[in-house]
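A single protein chain has been omitted from the complex, and every remaining protein chain is retained in its original position.
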């Protein structure tokens, strides 16, 4: 079983045709990028973190994204309430454990959400995912620890770790970096799209978790393929954005070009440009 | 009595000349766009939602914008306190009922603010305004319900609804969409500026409520004309932004171009490009 060009096309097309409404409880640093990325891909965003508001909001949506950057006691309670309601409605739930491992509160919150909610997809860098898995690791703030970077040398081992964690949590595990890994209990896919410039702007990861939310919501019968399409799609958009960069352009223009490329991405473009390999 | 080119020119010129300082209690998704849109039009923004801070801040401003997106118990209390002080000072108060109808808390908060504060202008899409009016409606998150879209077919009926609500609330009612309606108790104006791309970025509506705040603050003697100028102006800026779009541009570039066009808009440009019709 491998990911085909048709799988990727279908995943993108389903997002554009169904306009999945995604409820995001996310940090205030990159929330605007999250909303615009959702609109760019063909979905529709709604943000709400107030515990008294979130159950109603999540009820009218198809998916829920929980991102623990700039978490606070109030928004954590909002995540609990929204997650409980999303679980009752069998909605997609994506967890982005931003900075897990960097603070006790972030690690504990990510762990609590995993233990209490039927998470559909976890997406983070390797340091964050290791922290969530209880594996020994140390993070460098919200960036991956250099020791944790996925390389060709440790790819097989990293994929095995991701599959094991996916089995343990009954979730799709997406570890993103220079090489991305998407794994379920019995499958693992490597993705080699993307450019280093994506690390020079804030929010590429947060936006990606929202794209994953939209893709999985729109493709309930092929969730792993949907996650792969979302990640390959953002990486490919990054490549297109990088190819537009003029001499005076920097991370400001890159941020704009990335959104533009997500917005203009066609199913054919994604299928032709995705660098996906079943492991 | 009709809106003339001179009315529109005067409204814009007054904003540029008086630099109205507008206090915004608004959501954290689009707050940066709100601040930059206020600066672009010639006003000056200040944001504050802490109940202990807002009375002082509102006191040094000329207008107050209350936007209930990402509301929370703390910011709702901030809206109450700021609104009370703004009322005492007879400041302009604009209400943007983001997502009213989508959750009980949002509908109740919008209703409470309308019942307790002398709101000058309510600006929302038709679903939100219907929710605020207590009319039967259902919203699709923060977007208008397709059944509620204003069209040429229902324009007269929609304008009558807006006028009635304006009379009931003693406020200007601005319902924005493909065709915008601005109504007081005895007048209604349709505006046909704007482009569909404005729905592909987050924040065009939130920014518009802030522009309305600046325009009405700067034009106390001609409030309806001011609201019309602000709405026609943003719509025209959207058209200018759309005309700049290159092949690779998407909603990222459009967001930038929209701000640029608001920033560069002249009184003559507005008067020449506004598509305004007294109903």
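Note that the chains take the letters A and B in the order they are written out, and that residue 1 is the start of every chain.
Here, a contact is a pair of C-beta atoms (placed from the backbone, for glycine too) under 8 Å apart; a residue touches a chain by one contact, two chains touch by 3 or more.
As the structure is a prediction and not an experimental result, all values here were calculated from the model.
> Which one, B:3, B:35 or B:105, makes contact with the chain that was left out?
The missing chain is touched by B:35.
> Which is it among B:5, B:46 or B:149 that touches the chain not included here?
B:46
> Which positions on subunit A touch the chain that was left off?
Contacting residues on subunit A, toward the hidden partner: 27-30, 32-33, 69-74, 99, 102-106, 139-143, 200-203, 248-253, 255-256.
> Please identify, in ascending order, the residues of subunit B that touch the omitted chain?
Output for subunit B: 21, 28, 31-32, 35-36, 39-40, 44-50, 52-53, 56-57, 60-61, 74, 240, 244, 255-264.
As a convention for this text, only the chains that are shown with their structure count from here on.
> In whole angstrom, what separates the CA-based centres of subunit A and subunit B?
Taking the average C-alpha coordinate of subunit A and of subunit B, the gap between them is 33 Å.
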